[in-house]
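Missing here is one protein chain; the remaining ones are kept as they sit in the complex.
Here is subunit A:
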Amino acid sequence: MTIKVDKVLDAKGLACPMPIVKTKRAMDELTSGQVVEVQSTDKGSLADMQGWTKNTGHQYLGTITEGDVLKHYIRKANPNELKEEMTYLHTVSNEELLQMVESSAEITIVDVREPAEYSFNHIPHAVSIPFGELENRMNKLNTEQHIHVICHTGHRSDMACQMLADKGFKNVTNVIEGMSVWTGPTDNN
């Protein structure tokens, strides 16, 4: 699968702790929400990247192995993401959305996370429109449709719902828990 990233870091051939040190430096140059691909041949980097993101608060998206090369995908966290209040009022929980998905109700799910996040796991048939592209691509959506918007934790989708409502979409719902705790079926590609 091809994954869209904002920066590629070549740490191939480097031994521990260099992949981590270089990842930290690369992350310092990114802005919140951007995704880095770290290429490493150090097998220990798989566990290290997961431990590193857990401790630094960044979001580990996943790893793809190509031959000897491990490609790790990490999204730079926004320190405000967990703190900011959500203001959009029409919401559903993951469980309510799961019931709709399982009952095969005709619903549209718009996933506003970065393409790399979407690539590793998303709800089957969810449409990928990253938040940054929503304004330009919302004309692909029907303003009369019932749209469920989802992201990682409910923060970006909250902003997306407000934007859609402001632009005349009549029936938009925010999935407040998001993919970080989604237990239903997923696809990747």
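The working rule: a residue touches a chain if its C-beta (ideal position, glycine included) is under 8 Å from a C-beta of that chain, and two chains touch if they have at least 3 such contacts; residues count from 1.
Throughout what follows, contacts and distances are computed from a predicted model.
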Listed names "Cytochrome bc1 complex cytochrome b subunit", "Tungstate transport system permease protein", "Peroxiredoxin family protein" or "Quinohemoprotein amine dehydrogenase subunit beta", matching UniProt entry of the absent chain: "Peroxiredoxin family protein"
Sole residue of A:21, A:89 or A:105 that reaches the chain not shown, by the stated touch rule: A:21
Which of A:39, A:56, A:108 or A:162 contacts the chain that the document leaves out: A:56
Touching residues on subunit A - with respect to the absent chain: 13-18, 20-21, 23-24, 48, 51-52, 55-56
